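Of the protein chains in this complex, all but one are displayed in their positions.
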Amino acid sequence: MAMKNRDNYIKLEFSSLPENVALARVLIASLVVQVDTTITDLEEVKVAVSEAVSNAIIHGYQNEPNNIVNIEAKIVAGELEIVVEDSGIGIEDVEKAMTPTFSTHPDRMGLGFVFMKSFMDNVEVLSEIGKGTKVVLQKKLVNDGSCARVAT
Amino acid sequence: MAMKNRDNYIKLEFSSLPENVALARVLIASLVVQVDTTITDLEEVKVAVSEAVSNAIIHGYQNEPNNIVNIEAKIVAGELEIVVEDSGIGIEDVEKAMTPTFSTHPDRMGLGFVFMKSFMDNVEVLSEIGKGTKVVLQKKLVNDGSCARVAT
Amino acid sequence: MVIVKIKNESLIVKISGDLDLVIAKDFRETVDKILVDRPLKNLILDLTEVNFIDSSGLGAILGRYKLIQQQGGKMSIWGAKPSVHRILDLSGILKIIPVFKNEKNIIEKREA
Partner (left out) sequence: MVIVKIKNESLIVKISGDLDLVIAKDFRETVDKILVDRPLKNLILDLTEVNFIDSSGLGAILGRYKLIQQQGGKMSIWGAKPSVHRILDLSGILKIIPVFKNEKNIIEKREA
């Protein structure tokens, strides 16, 4: 197939609706399958994106639907970088927030950042109280011509 | 299912790569299936988006990959509006461009605008030579609870 | 999508699609509404048709586990696909909720 593994860039802005978590996930998956990567890589990226976007909606905007979440993704030389950004309440103590099982919600497991960290090569969180949160996720995509087509 | 038929808004910016036509189509399809619409409506919107985005890449940017295409979509009270925009070469004579079978490319059929017009309720084209083209597509989505789930 | 069936003393819940925050909410509300009126002995969660799960989905599963435990019942999970199984495993849920392979599903897959 022509034109695989080219550099690519996308940026999506969307309402902070729970349904849009799937939308962001599908979009990023469509981007990742353009690279001949493994199904495992694809699955891992989907979970990480789902966690970051869910956090923006649930925590950042406290489920208020009339806000905007931003997701930017680029692939440069097989290196994927995703930035998820909200202008919500922000995180007081990022280190504490990233501790496994820590959650400010009683119903939640505190595994969001754990999954982001296990499934991506690098996770960076920038947050300011009252201003919002920016999560940068990076991953080198494994090039595997034998598997990618299955996932399209 | 909870929270169907809520108003929604998304905006996507992406590199003018042919592969991104599918990406834009998948994104808009994910948005449309949030509404309990018919499979026919979903298919029609996919074709219209595909035509508008392909035109931006092929004609607007003459297949140069390092440009940005914009697509904005909103659903308000079941009314879908999609705006596809490029900053490419522009269209000299919009009326002529919209004539069935008219194409400036020998290999193409000149059916892009025909499909947009047949599949959407309203199509508006704003273009300026050297500045770019903006295509506004509107469609009232039929609410049909019995079919939407199949398409997800 | 969440489909429920009550069979003797068991509540069978079949989820389809991506078990993220949207379906997690559906799942939580559906199960809780039934169990509040009528405590049951078993909660069987059929994940055969689940293609994706994240921590919101896991949280909803763990929450229903706690609820049925409180009521003196048991919970089990059926038919998770490998990618879903992996996330269940990583979360530690497999250590507290037994997971079975759905045999019917295995046969179907072999025939596919």
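Read from first to last, the chains carry the letters A, B and C; within each, the first residue is number 1.
We take it that a residue touches a chain if its C-beta (ideal position, glycine included) is under 8 Å from a C-beta of that chain, and two chains touch if they have at least 3 such contacts.
Please read all numbers here as calculations on a predicted model, not as lab measurements.
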Of B:Thr37, B:Ser54, B:Ser87 or B:Thr133, the one touching the omitted chain in the full complex: B:Ser54
Interface residues of subunit B (partner: the chain not displayed): 18-19, 21-22, 25, 39, 43, 46-47, 50-51, 54, 57-58, 107-109, 111-112, 114-115, 118
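Throughout what follows, only the chains that are shown with their structure count from here on.
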Computed distance of Cα centres, subunit C from subunit B, in Å: 39
Separation of mean Cα positions, subunit C and subunit A [Å, integer]: 25
Contacts with 2+ other chains: residues of subunit B: 3
Contacts with two or more other chains, residues of subunit C listed in rising order: 22, 25
